[in-house]
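Omission of a single protein chain aside, the complex is shown with its protein chains in their original locations.
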Amino acid sequence: MEIIKADVAIVGAGGAGLRAAIALAEADPKLRIALISKVYPMRSHTCAAEGGAAGVIKSDDSLDLHFSDTVGGGDWLSDQDAVEYFINEAPKELTQLEHWGCPWSREADGSVAVRPFGGMKIKRTWYAADKSGFHILHTLFQTSLKYPSIQRFDEYYATDLLVEDGRCQGLTALEIRSGEMKQFQAGAVIIAAGGGGKMFPFTTNGNIKTGDGMALAYRAGTPLKDMEFVQYHPTGLPNNGILLTEGCRGEGGVLFNKDGRRYLQDYGMGPETPIGQPVLKTMELGPRDRLSQAFWGEQKKGNTVKTPWGDCVLLDMRHLGEKKIDERLPLVRDLCISYLGMDPVKEPIPIRPVVHYMMGGIHTDVQAATRLPGLFAAGECACVSINGANRLGSNSLTELLVFGRRAALSAIAHLQSNQVPSSDTALAAKAKESQNRIQALFDKSNGTESISGLRQEMMDTMEENVGIYRTGEGLAAACEKIAELRQRYANITLTDKTHVYNTDLMQALELGSMLDCAEAVTVGARDRKESRGAHQRLDFTARDDENLLKHSLAHYHPTEPPRIEYLDVVVTKSKPGVRDYSGAKK
Amino acid sequence: MAKSNKPIFWGLFAAGGTITAFVTPALVLITLFAAMRFNMDMFTYDSIHAFAAWWLGKLIIFGVILVSLWHAAHRLRVTVHDFGVRADKQVAIVVYSLAGLGTLLTLIFLLRI
Amino acid sequence: MSELQQRQIQLEVLRYNPETDTAPRYQTYSVPCLEEWVVLDALNYIKDHLDPTLSYRWSCHMAVCGSCGMMVNGEPKLACKAFIHEYKEGQIKVEPMANFPIERDLVTSVEDFITKLASVKPYLIPKEDKPVSAGEFKQTPAELKKFKQYTLCINCMLCYAACPQYALVPEFLGPAAISMAHRYNQDSRDGGRDQRQEVIASDEGVWECSFVGACSEVCPKHVDPAGALQQIKVASTIDWYKEHLMPWMKK
Partner (left out) sequence: MNSKPYVREVSKTTWFLSHPRYKRYMAREVTCIFIFAYTFLLIAALGALANGQEAFDAFVLGLGGPLGVLFNVVVLIATVYHSLSWFVVTPQAMPIQMGEEFVAGHIIVNAHYGAWAVVSLIILFWGM
C-alpha cells in the first residue's frame, strides 16, 4: 500500500476543509497538508448554500445581539463559550473572505451589504445575491490554489482513521479513480466532511451528503453529539426538495395557507405584519424550527394546498417585483422556473419543509478538538456546539470559516506537542485492516441485500418516524428498524467488482456511514424525552431544562445500538428563557 | 509561456473585420451595378480618379484596402487550420505575404495616381 | 396543478469500463420517466433499479455543483438540468462530455482543466495591502457588476466540451480558465493583471480562440466566456501596440 506522509490530513474539501487548509498553509509554509475529498473541492455541498453568512459589521448591530439570537435560536442547547468565540471571530472571517475576493453584495457606498434572516434581531447576514455558499466555496478553492503546500487528493474516499497509542495518526483512503487504497500518515487529522442529510429521502442535501466524516470519527471511538437535532428548512420545492433560501423571506416573501391566511400568526409568531414590511424575529422571520412546525400544524388542520407532490403552503414573493427578485434572488427565480415551471415574479410558489441541516455531529470542544487526541473536526460534520437545538440561518457558513480555521490552529498546537509517531508496522497493520474490510466486500459473492433497497428502507423509516414531530412509539420502531438494517447491511452485494470509479462500492460505503449516523439520530431522539428546538416530541411537549439541558453523546458499537451519555451544556451569561418570536416581544 | 506576438495581426484583423463589415457590402453593390451596367454614370474614371487623387481619398482607400487584406489573411490562416492543415507557420507566411504584396501594390498604384 | 405524466424512454448510454472493455459501447435502458424529471433522475433510476454498475458523477441536483456535465443528444448539458419534457422523441442518447478522456462510463478526466485553472492565478492579488482589521475593501455595486457574471462559473466544463479549438488543440487554456482570469482582472480590488497576462496572453491562451462562441451558447449559468476572451484579446492588442509602437507610454 502506498504511504503518503503529511503533517496534517484534512478529510473534506468544502468550506471548512478549505479554510483549514489555507489557515495551515498561512501559519507555516513548511507544513505538508494533504487535502483529501471524495469529490473535487468545488463540488462540495457548501456550494448549494444560498442566503448568506452572519457576522456583526454594521454599527446598529452588536456582538451581544448575535450572541443572544444564536443562543435563543438554539433553544439554549448551544455551548455559550463556543458561541462567544464564534461571534467574535465571525466578522474577521467574513472580512478575510472579502479580502480574498468573495463577491459580496454591496451598498451604494461600496461597503458590504447585509440582509435580514430568520430569528435575528437585526440585519446581519452578508450575502452574495442568493449564491453565497457557492461564492464562498469558489473563493476559498481558488485562494487555496495559491499555496503549493496544500496537496490535494481529489476523489479519494476516506475509509478509516488510523488510531494507535490512543492518538489519531492518519487515515486510509480509497483512490476512486484506481480503486487503490492509500495510507495517509499524519500528525493530525481534521474532519470537515459535511452532514448526512441523505439518510432522509426529501432533503436539500446533495448526493454526497452521506455522513461519511461523522461515521469515520464515530467508528474510531469518538462520540457523536446531539444527533437527534435535524433541521427542516421551511421552504423547499415540493417535487425535489431544492432549497429556496430564507433570503426569500428576509427580502419580504410571505407564507400563505390554502385560504390565503398568513398562518404563522396562529403559531405564536404574529400579529400579522403588513406585506412588504417584514419585522425582524416575527412572522416569516421566525426561526426555521418554528416555521416548519407551523407547517405541520396546518397540515393537521387540513389547511395546506394539495399538489401532485403532496401538501404544500404558498410562498408569495410577487410584491417584491421583478427587479428586486432578479437582483437579490436570481437563483431562486431560476430554480422555480426550471424545476417547477413557476415564476415567483408572477405566482406564489408551493413549498414544504425539507431536511436541511444536522445540528449534531462529531463532538468537539471550543478548540474544534475531539476526544481523540490528534483528531479535529469542523463544519456540519462537527458539533461544537454553537447551533444547539436549532441552527439560525446564515450561522453555518460563518461556522465553516471560524471553526475551519480554529481546527487548523489546534492541529498545529497538537503537532507542536511533538509526540512520537507509532511504529510504521503498527500503523501499516491498521491500514491493512481497513483494506481487508473493503476487500471483503469484493470477495463476498453470496450477499442477498441490495444497496439501493436497504437505502430506501432507511429513508422511509427516517421520513416516517424521525420528522418534524416525533413520538416515542415511532422512534422506538425506527431504532428497531435501523438496527435491523445495520445487521442486514452485513449481507449486501456488490454487483460491480471492478476498480475504476466503482460507484457501486461508493454507494455501499456511503450507506454504511448513513446507517451508523441514522442509528445515532434515532436512538438520541428516542432517549431525549422533551421537546427542544428541532426535536419535537408529541409525547413530551415541553422543554425539560432540569433534566435535559444536556448534550447527548452517542458512542459507537459495531453490532449494538450506541450507548448514550449526557454532558452538561456550557451556560455563561444567558439562562434558559422563553423563545419569543411574536410581535409582542420586548 | 511567453506573451504572443499575435496581437500585431489580430489588431489588423479586428480593425479589418469592423471596417469591412461597414463598407464592403456597399462597395460590392457598386461593382455589381457596374458589372451589370446598371447605371453607366457610376464607377466612372473621372469620379473615381478625382477621389483617388485627393490626399484624403488616397488615405481612405489605402486604409480600407490595408485592413481588408490583413483581416482576410489572418482569418484565412485560422480557417486553413480549422480545415485540418497543420502547417501554421507555412500558411502564415503565404497568407501574410499575399497581404503584404497587396499592400505594396496598393501603395504603388496610389502613388502613381 | 395537473397530475404527473409518465413516459417510457429509451436511454442510450455510452459505457466504458477500462478493466473489461477495449472501447466504449452503447447500452440501452428502458426507463419509466416522469415528464418533470431530468436526465439525471433517469440515470439514478437505472443505478437503483436496473444496473448498479453504471458510473457517473452527481451531487446537488440543482445546477450549482457542476458535477454532472455530459452530452445529451450530442449537446453539452448538466444532466440535472436536461429536462425529459424537452426531448420529444422516445430515445435520448447520453454520452460522457466530449473532448475529455473517458475514465469510466459517463465519468471523464478533470485534471487537465484543474491544472489550467490553477495556472491563470484565479485568486485576488490585491492592488493594495490592507490588514483584515482595517475592514473590507470598498467596492461599489457598479464595480461589482463589472465582473460579477464571470464569478458565476461552476467549473462544469461544458464550455470545454463545446469548444472545437480545445478539441483540436488540447494545449488551449480554454474558456472557463481564461474567463476566470478575466473575472479577477476586472475586479476593482485586484492588481494582478500583469501576472496573469504572462499565461493568458500566450499562444496557448486567448490566441488559440477563434471566437466560435459555442462556450457561451452552452454555459448553463449564462456566463459569457467567449466575450471575456475577446475582451482580453482587445486589451492585449492595445498593450502590444502601446509597448511596441509607443514605448514611451510604458510605465
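For reference, chains read A, B and C in written order, and residue numbers begin at 1 within each chain.
As a convention for this text, contacts are C-beta pairs under 8 Å (C-beta built on N, C-alpha and C of every residue); 3 or more make two chains touch, one makes a residue touch a chain.
Not measured: the values here are computed from a predicted model.
Colleague: In the intact complex, which of the presented chains make contact with the chain not displayed?
Modeller: A, B, C
Colleague: If the hidden chain were put back, which residues of chain C would touch it?
Modeller: For chain C, the residues touching the absent chain are 16, 18-19, 23-24, 74, 98-99, 101-103, 109, 140-142, 145-146, 164, 167-168, 210-214, 216-217, 224, 226-227, 230-231, 233-234.
Colleague: With the missing chain put back, which residues of chain A would touch it? List them for me.
Modeller: 177-180, 498-500
Colleague: What residue numbers in chain B mark contact with the hidden partner chain?
Modeller: Contact residues on chain B toward the absent chain are 17-18, 20-37, 39, 41-43, 45, 48-49, 51-52, 61, 65, 68-69, 71-73, 75-76, 78-79, 82-84, 86, 98, 102, 105-106, 108-110, 112-113.
Just so it is clear, only the chains that are shown with their structure count from here on.
Colleague: Need the CA-centroid distance for the pair chain A / chain B, whole Å please.
Modeller: Computed value for the inter-centroid distance: 63 Å.
Colleague: Please compute the C-alpha centroid of chain B, do the same for chain C, then give the distance between them in whole Å.
Modeller: Chain centres of chain B and chain C, defined by C-alpha means, are spaced 37 Å apart.
Colleague: Which whole number of Å gives the spacing of the CA centres of chain A and chain C?
Modeller: Averaging C-alpha atoms per chain gives centres 27 Å apart.
Colleague: Mind pulling the chain A residues that touch 2 or more other chains?
Modeller: none
Colleague: Please give the residue numbers of chain A that touch chain C in the complex, ascending.
Modeller: Contacts found on chain A: 39-40, 42-45, 47-48, 92, 95-96, 98-101, 103-112, 131, 134-135, 138, 142-143, 145-146, 154, 177, 206-208, 239-240, 242-243, 307-308, 331, 335, 338-339, 341, 350, 450-452, 456, 495-496, 498-504, 507.
Colleague: For chain C, which residues are in contact with chain B within the complex?
Modeller: Touch list, chain C to chain B: 164, 168, 197-199, 201-205, 207, 210, 233-234, 236-237, 239-241, 244.
Colleague: Quick one: which bits of chain C touch chain A in the complex? Just the residue numbers, please.
Modeller: Answer in residue numbers: 1-4, 17-20, 36, 47-49, 51-67, 81, 83, 103-105, 107, 110, 114, 117-118, 121-124, 126, 130, 132-133, 135-141, 143-144, 147-148, 151-155, 180, 184, 187, 189-190.
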